[in-house]
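Structure incoming, see below.
What you see is the complex with one protein chain gone and the rest in place.
For reference, chains read A and B in written order, and residue numbers begin at 1 within each chain.
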Amino acid sequence: MDDFHLAILANAGLLSFLGLSCWILLVAGMVSFGQQAFFAIGAYVAAFGTVTGALPLPLALAAGLGAGAAAGTLLGLITRRLGGFRFAVASLAFAEAVRLGLDLLVLRVPGPGGGPVGPGGTDGFGGIRLLYESGTTAGGFVALIWGTLAAVLVLLTVAERTGPGRGLRMIGEDPVLAEALGRDPGRLRLAAAAAAGAVAALGGGLFAHYTTYVEPSNFGLMIGIHGLAYALIGGLGTAVAPLLGVGFDIGLLEGARAFQSYRMVVFGGAVAVFLIWRPRGILDEALVARLALLFRRLADRAPGPGPAGARPTSPQDAKEPT
Amino acid sequence: MTGAPILAVEGLVAGRGRADVLRSVSLSAEAGAVTCLIGPNGAGKTTLMMAIAGLIRPRRGRIRFDGREIAGRPAHRLVAEGLALVPQDRLLFAGLTVRENLAAGALSRDAGPAIETDIARMGQRFPRLAERAGQRAGSLSGGEQQMLAIARALMARPRFLLLDEPSLGLAPLVAREVLDLIAGIAGEGIGVLVVEQNAARVRSIARRMHVIDRGRIVHSGAPDGAAADAAVDRAFFGAAVAPAGPAPAGEAAP
Partner (left out) sequence: MIAAAVAGLALGASYALLATGFTVVFGVLRRIDLAYGASIMLGLYAAIWLHREGMAGAPALAPVVIAVTVLAAAYVERLCFAPHADRPPVTAMAASFAIWMQLQEIAVLALPLHTYPFPSPFAGAWPAGALGGIRPEHVLALVAAAAIGLGLARLLGHTRFGLAVRATTENRAAAACAGIDTRRVAIAVFGLAAAIGGVAGYLIACIDGQVAPHFAMRATLDGIAAAILGGLGSIPGAIAGGLLLGLVEAAARSAWGPQQADLARYGLLLAVLAAAPGGLAGIAGAARRRLAARRRASGRRVGEASAAGEA
């Protein structure tokens, strides 16, 4: 595979983290326009860990993840009484506040090479070269990004089947019912905000080491809408869905090079039109349930017709008064 | 002395979400008389009222009002054509004054001095509303709110009025007052279809009765007599008894 396609793969993987982060909140019924803030926090913290020589990459990424989770918890606490659009507005304000804060953040410290390293406000934060200096190839980088992404996907898919995971989905679909069934929406939403912050921050840490240079304007609203759109387009039915959204965007970008400068014009319009057609995304809950059923039937049929296929009608059906 | 029906519903199927609440409903109501619709909780009374009033789009069936097909038309158009609904939870504009609520009831009509005259007339008909003209509707008592809801519907000058459980939550004396008012409205030539859960009270003012149970009309006819009593009993107590214990098939009603 050539460098061009590897770069596309790396970008797709990195953007998927942002899409997944938005997806976690969307499942809980929260629309966030601000997950780029956690992407930024993860990037800055992880990069600061490695440029100062204080931390090896895994620990630096973990530190970024922790910072993202903490910031997510903070946003969750600020917004714990807010629903719907007020949460969305708060996430937008939070992200812009973080970006403006990074504009003002100048923290130059002496690095291992003697020269000053660290964030330089609007001048950006460069020299995040740990992986390049250790001789990681482009292919190795892509493997690192997608390996981490796969691990996150597995974790999310497992988490979705646990009690809190189901509770989260229930809150997104019917908060009143969820509360009536004894789910605590406040705590679950807080957990979702923290998890979403952690996932975005992990992607941000990888992003910083991939590009070697980040600046606050990397984390503006443009990238935020992309993350949200990936989750919306992909669908709310399964954690793999945001990747579909990323594929849609990159396919659109690469498939229509002529439109390059009109990319946002096409993409914005496409998202709006798409939402009319499928308000809960391509892989929405109904489609995922149908696919799962189909898959189970195929699996059942494979070893031959068993007792599962000839399930007797339930006795309740017979008793139902007509 | 029964005239031709001003409202006729035929084979109406409607529901909210995926399930059909109404499974082929047919009924009719006359102008200038009270027709009552009686049935237990969950029988589909409110769904039927909302479907007739244009707040729910029916899936199948016909609704004819004054000879014209109206199924699927939006509520605001029907109000302008003379078919108004007083919904179950009264749905007043709680933050607007009593007077503004009345004026809002006439927004489907053309502007003109007749509206002021009608507001004054409502004040004579409902003296308690006249006293509270400048007060917020949300501060009224339950009975006054029901009066205002009916008065607001009358401001549209309807030829037919749909009333969904007008006595719900009212003290017996106030409920009696509301029923007298409904009888008076019918006396002015306006057709009324009123939903009630408490069958006995409303049957005394109705000329015709329909009994609804589980999405179907199970009885239509005069509001009194042995057949009517039996239909009401079956709808209420039949439905209430069935889930409690499985009745042997042989003992089911003939």
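Note that in this section a contact is a pair of C-beta atoms (placed from the backbone, for glycine too) under 8 Å apart; a residue touches a chain by one contact, two chains touch by 3 or more.
The shown structure was predicted, so the numbers you read here are calculated from the model rather than taken from an experiment.
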item	value
Touching the absent chain when the full complex is considered, from B:Val25, B:Ile63, B:Leu92 or B:Met122	B:Leu92
Full-complex contact with the absent chain, from B:Gly105, B:Gly143, B:Pro166 or B:Pro223	B:Gly105
Of A:Leu59, A:Val158, A:Leu181 or A:Ala272, the one touching the omitted chain in the full complex	A:Ala272
Where the unshown chain meets chain B, residue by residue	53, 55, 74-77, 79-80, 84-87, 91-96, 100, 103-105, 107-108, 111, 152-153, 156
Residues in chain A touching the chain absent from view	29, 31, 33, 77-79, 81-82, 84-86, 88-90, 92-94, 96-97, 100-101, 103-104, 221-222, 225, 228-229, 232, 261-265, 267-269, 271-273, 275-276, 279
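Everything that follows uses one rule, which is that only the chains that are shown with their structure count from here on.
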item	value
For chain A paired with chain B, centre-to-centre distance based on mean C-alpha positions, whole Å	51
